[in-house]
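The other protein chains are all here in position, but one chain of the complex has been omitted.
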Amino acid sequence: MYHHVKKLMYTVNVDTPNVRFGNMLLEQFGGANGELAAAMQYTIQGWNCVDDLAIRDLLLDIGTEELSHLEVVGALIRLHLKDLKTNREAAEADPLVTIAGGGGVNLYNSQGNAWTADYLKITGELDVDLRSNIAAEARAKIVYERLLDHTDDPGTIDTLQFLMTREITHMKAFSAALESMEKPPFSIGFLKPTPGIVDEYFNGSTGDGSDGDTDMRGPWQTSFGLHPVDSEMNGGAGLSVQDIDGTEGQEARGKQDIGQKATTSPFADALSQTAPSTNKSGASGIDTHPSAGKKAAARSKSKK
Amino acid sequence: MYHHVKKLMYTVNVDTPNVRFGNMLLEQFGGANGELAAAMQYTIQGWNCVDDLAIRDLLLDIGTEELSHLEVVGALIRLHLKDLKTNREAAEADPLVTIAGGGGVNLYNSQGNAWTADYLKITGELDVDLRSNIAAEARAKIVYERLLDHTDDPGTIDTLQFLMTREITHMKAFSAALESMEKPPFSIGFLKPTPGIVDEYFNGSTGDGSDGDTDMRGPWQTSFGLHPVDSEMNGGAGLSVQDIDGTEGQEARGKQDIGQKATTSPFADALSQTAPSTNKSGASGIDTHPSAGKKAAARSKSKK
Amino acid sequence: MYHHVKKLMYTVNVDTPNVRFGNMLLEQFGGANGELAAAMQYTIQGWNCVDDLAIRDLLLDIGTEELSHLEVVGALIRLHLKDLKTNREAAEADPLVTIAGGGGVNLYNSQGNAWTADYLKITGELDVDLRSNIAAEARAKIVYERLLDHTDDPGTIDTLQFLMTREITHMKAFSAALESMEKPPFSIGFLKPTPGIVDEYFNGSTGDGSDGDTDMRGPWQTSFGLHPVDSEMNGGAGLSVQDIDGTEGQEARGKQDIGQKATTSPFADALSQTAPSTNKSGASGIDTHPSAGKKAAARSKSKK
Amino acid sequence: MYHHVKKLMYTVNVDTPNVRFGNMLLEQFGGANGELAAAMQYTIQGWNCVDDLAIRDLLLDIGTEELSHLEVVGALIRLHLKDLKTNREAAEADPLVTIAGGGGVNLYNSQGNAWTADYLKITGELDVDLRSNIAAEARAKIVYERLLDHTDDPGTIDTLQFLMTREITHMKAFSAALESMEKPPFSIGFLKPTPGIVDEYFNGSTGDGSDGDTDMRGPWQTSFGLHPVDSEMNGGAGLSVQDIDGTEGQEARGKQDIGQKATTSPFADALSQTAPSTNKSGASGIDTHPSAGKKAAARSKSKK
Amino acid sequence: MYHHVKKLMYTVNVDTPNVRFGNMLLEQFGGANGELAAAMQYTIQGWNCVDDLAIRDLLLDIGTEELSHLEVVGALIRLHLKDLKTNREAAEADPLVTIAGGGGVNLYNSQGNAWTADYLKITGELDVDLRSNIAAEARAKIVYERLLDHTDDPGTIDTLQFLMTREITHMKAFSAALESMEKPPFSIGFLKPTPGIVDEYFNGSTGDGSDGDTDMRGPWQTSFGLHPVDSEMNGGAGLSVQDIDGTEGQEARGKQDIGQKATTSPFADALSQTAPSTNKSGASGIDTHPSAGKKAAARSKSKK
Partner (left out) sequence: MYHHVKKLMYTVNVDTPNVRFGNMLLEQFGGANGELAAAMQYTIQGWNCVDDLAIRDLLLDIGTEELSHLEVVGALIRLHLKDLKTNREAAEADPLVTIAGGGGVNLYNSQGNAWTADYLKITGELDVDLRSNIAAEARAKIVYERLLDHTDDPGTIDTLQFLMTREITHMKAFSAALESMEKPPFSIGFLKPTPGIVDEYFNGSTGDGSDGDTDMRGPWQTSFGLHPVDSEMNGGAGLSVQDIDGTEGQEARGKQDIGQKATTSPFADALSQTAPSTNKSGASGIDTHPSAGKKAAARSKSKK
């Protein structure tokens, strides 16, 4: 249940309104990396997260704060768009907001595209969702930085600095939550990747470009067990793509094993009892993770 | 420049075609986390990445491989959709593909929504794009796992296991590339967050839910300098939201400083020479990162 | 600023989950007339409504309640979708939610279309927005009724009946607000329609249909000054469409005249002082409405 | 069946073409509240309305007129866009129309968004559709007014005044049609709202805002049986949300009862014979409306 | 100006309604190749075609007929969807139409996607638009054929056969119109392609596929002056892509030269007088077409 308090989370002042900058700000109101996208992504992830009530709380804490940010951004935009109402030249800066919206904000981005839920990344797999959120906060941070780069208005800078700061706050919190799940690196979901093939870095783009972009090497070809493999087209052997014969084993799920699985896996129910039967490489794929729950113990209910 | 070789990157066999499963597979052809989305996201990021030719190569290597995966998924779907052409009941499983497409694949997801570039996350800020890619690979991995959970067909399992495996390969490579940039943790872009406010974890969702979802605590409230702050609404002091008075200092950019900036920042050009002037908290905000370039040295051109 | 309380506004119970019914319920979560559409439409109208702080409050009261309803509908859907996670046949009821979403809710409608802000009707003209809201509540009511018609599950019926009821509550409140503005009937905005032409009901569809749909007459051809006019094509004189020579006079705006106009009209600023100058038919177009503000007096601030 | 006459419904003259104003005018060609949206909404409602052939005729009369308006708006825009073809600076006013469209009109709005049927509000419930239409006409009127506010061109003003006038005509006609249905106030569809809960006005937004937006009271909290209820969060009792135990009774449908129902209700067929059986509060929910059909008698067939 | 006659262009009978087939039929109501797409594409092309009033008439003749077809398809669908209103299982065939639309038609395709103007192909270049229309009619024909393949209902077959037949009629008419323009083959617009490069068929896909799809040759590599060129990647010389140094000469425009150009070309106005000046290869690029207008003479005004 939601409650609205008639107070902005951050005071909004604009010294010199600028219609075209107001239009740019719409990116953070109704744009792909904007506040509604953040609010909806985290909130709905939270509603879906019935297996881990602590992280559910985190998702709803931040999702709710983003709603408050949406209100702040909206207030800031309105102050910049004021001239749309009375000035024809200003109106040309955003005819859609002027003519269809009477100068008020709406869920458009800076080019008038209506907000769409296609912007959201929600999988129902908790650690995956946290990764999507970390990336989303990074994107929102850089968008606020670019907006800051395009204004000299002190009041506007003040508000944008606040909003930009909070993206880093949230990035920290989501990162801490991901760490607290204690998943092994590159372990996503339940099924294991095929050994061998998983470590082949495929060199799909080759040659010398006119801009000095030649075939380069980097740590991404040699870290985490990776090694480079050349395309047959380029004289290499290509990927070792002989038949795989079924799925590989399953990975441990960390502390998520305690609750109901957020995946659709038919193995999920069986997991706490015995080895799943449809897995061809056998139960050895299950590598129970003795330390799971360690950090989870650091979490305690705190009623108010 | 692209070249197509008339060979699938992985052999596709289907023992028992299943129209409704073919329809589900469309998620990875024209869906939000599917192969075209991956191919376009990485490839276009690569084309935009003119500052770091090594990571540009990485992005094009993987972007090109995803195009080859798109072809593999398309071939797999076609084998499953065969009955659409001759069987009325089958046709009802996907009337759009049947009636409009004659039983062939097209860029729709499993519910017939046309693929849209709104799925893509491309910011032109290299480390941010790498984070988006890591999250994208995690999502694609879990989607393949769910598809594996819904089929018993050996040939199909074989192909899906290959494709799922490669997502982990790419996740490793993108992670290695991000590490190689040696950005300090939670450092995104150029402008610093406001100290103090950045460490306040705001408790925006409180109370006792009927499903046991009470106000919880976790490491995300105390890690990385964070500390919890209660909403005024809940008897707390709220965020310390007094005016901020301009942007905070700038962060070092790591080795990206060498090339042209991928941000729109007006400070960018000035950076390699002198302290930027518009920054209110002064040049002290620049914390040159002596070790930048260390790992970069590990990269060497390798012409073929 | 928003606060979330970990309690649903209405208790949700489902006796017998039904995946296909859960899919239908998505209409009210991410559909065109669903709870997010309502929440966003009223809330953003409220943020734009700076001229009438009382109706702004109304819009935010109801917009906030709709957010709470979104949470209730989401909880109800989740209970119905449970089987998606483990049952292949169930999964076919909504492959998008199953495969991409892991069985969790997302902002799709019952056919998997992503929610879009194109659903919203926000003009920034207060009485027009209230009319859009009255119609929106009527649509939401009938959608809940149809959902009720398709389920026998007592718990589900219980929740839907609650949500359906609240749509009528809101319809009452918006109607009362519109009445309190005391606009003359068919008076929208500021500029008057052209006399004569405004009263011509044009008979654009004629003849005898095979289904008994002949050319009919009704009160809509003779009420409010209207009279029927036949198309020339049909032997009539057609509309009296000789040139109009400029805009007609302006209408009074009711009590909204007190505040800043939510229209883009250049006349707006001038209105409280003198007759606008660009209006060709002169100041006589202004018909000041002596009773404006009468009902407005019935509103009093009530601080808590 | 449609016929096109090579004559505009209103003569279009433009004295001084203005490309940027032409671009604004696209709102009424391919925009959310434009003429195609109106034509399609009313026409398709008419095709769906097989229960009331008189109102079906009304919907088709007006739907057809809106098609003629679409043609008028298109002609007006073309005259304004003339310079797009030969003038580079003009071209920048709308690159999409210039480059992709060769300077011709297309179904875009003023920001180049393609028209979408998501703009339409069609429920198949006659009185609800009429309410949506009344609101749609009000929106279209205010959009024309704003366009009039942004041009000084006499010929353009002349045409826009005509089009704006007709929106009021249609608003009158739809209002008369709704009145002729003689539905009790706030009676939508068939199922009754829950007494008690339906009259609780929930105060979801509270407190003192910095812009003077405090917690206000208005007639919308006390009209039509409503009374204010404070949120628990705010020290109030909240909504009386105890379980409802099934749906409430049914409402009469007015004269629509005579024909086939446009709802999906399973009760529909039973209605003209006996009390519906699945309704828990019994047949007393049916309140036959003796005067239904009274105004309907005022309608007579008029063949030409 | 449009007029509607209350008579379907073709009588619609359905012997055995089939909800799932009705859902498939939506492809031709609100789908990408459906009747609204056809009506809008041709009608708007006609409104834009002010240079050739005869072909403008053609476009409006057929555009208007497609509107009448839209009405026929809508009537056919409604008869098939009847059961949606009362039958729960039927409702699952199209929950969107059932729940949101009350069983009536709306501008969706068979998977519930809202119609979008993105389906339209309108360039404002007459011969190009005619080619788009010929292809559109071919697509619509094959879609009707597939619908015929999925029904045994005699009444439905009857109506679909009529509609399918008319697509061929329109294909003939558009083809005749294109021929009447007497454009040389492969002459589009005004600027000539670069000789040499225009005749190089590039072999971008090579090798032996497992399905027998090897590198093939066909007339498309040797007709119309074409000759095959191998990719450098494949040991060939690649395209002869040395710099081109400006645009090539202009082509004659056929009879369109008489009227105003539908292109944005700055050369357009100059064309009837002298050689354009910005063209680097000189006026020799203009190859006046002596026979232009020959077939045009076959057109005569025929007033009724």
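Letters A, B, C, D and E mark the chains in the order given here, with residues in each chain numbered from 1 onward.
Please note the rule applied: contacts are C-beta pairs under 8 Å (C-beta built on N, C-alpha and C of every residue); 3 or more make two chains touch, one makes a residue touch a chain.
If you're wondering where the values come from, they're calculated on a predicted model, not measured in any experiment.
The chain that is not displayed touches the following shown chains in the complete assembly: A, B, D, E.
In the complete complex, the residue from D:Gly46, D:Gly112 or D:Gly218 that touches the missing chain is D:Gly112. Considering the complete assembly, subunit D touches the hidden chain via residues 1-8, 11, 88, 91-92, 94-96, 98-100, 102, 108, 111-114. Of the residues in subunit E, those that touch the hidden partner chain are 3, 5, 9-11, 32-33, 46, 50, 53-58, 60-65, 68, 116, 118-119, 121, 123, 125, 127-128, 131-132, 134-135, 138-139, 141-143, 145-146, 148-150, 152, 154, 157-158, 161-162, 164-169, 171-177, 179-180, 185-186, 188-191, 193-194, 197-208, 211-226, 230, 232-235, 239, 241, 243-248, 263-267, 278, 295, 298-304.
On the side of subunit B, touch with the chain left out of the figure occurs at residues 1-9, 30, 36, 40, 44-45, 47-48, 50, 57, 60-61, 63-64, 67-68, 71, 74-75, 78, 84-86, 91, 98-108, 114-118, 120, 122-125, 261-266, 268-269.
Everything that follows uses one rule, which is that only the chains that are shown with their structure count from here on.
Using the contact threshold fixed earlier, the set of chains in contact with both subunit C and subunit D is A, E. Under half of the residue numbers at the interface between copies subunit C and subunit E are found on both sides, making the touching surfaces mostly different.
Remark: subunit A and subunit B have CA centroids separated by 8 Å (rounded to whole angstrom). The distance from the centre of subunit B to the centre of subunit E, each centre being the mean of the chain's C-alpha atoms, comes to 37 Å. For subunit D, the set of residues that touch two or more other chains comprises 3, 5, 9, 32-33, 50, 57, 60-61, 63-64, 68, 116, 118, 123, 125, 142-143, 146, 150, 204-208, 213-215, 233-234, 263-266.
Interchain contacts give a graph that is no line, ring or star and is not complete, per the touch definition above.
All chain pairs that count as touching, in label order, are A-B, A-C, A-D, B-C, B-E, C-D, C-E, D-E.
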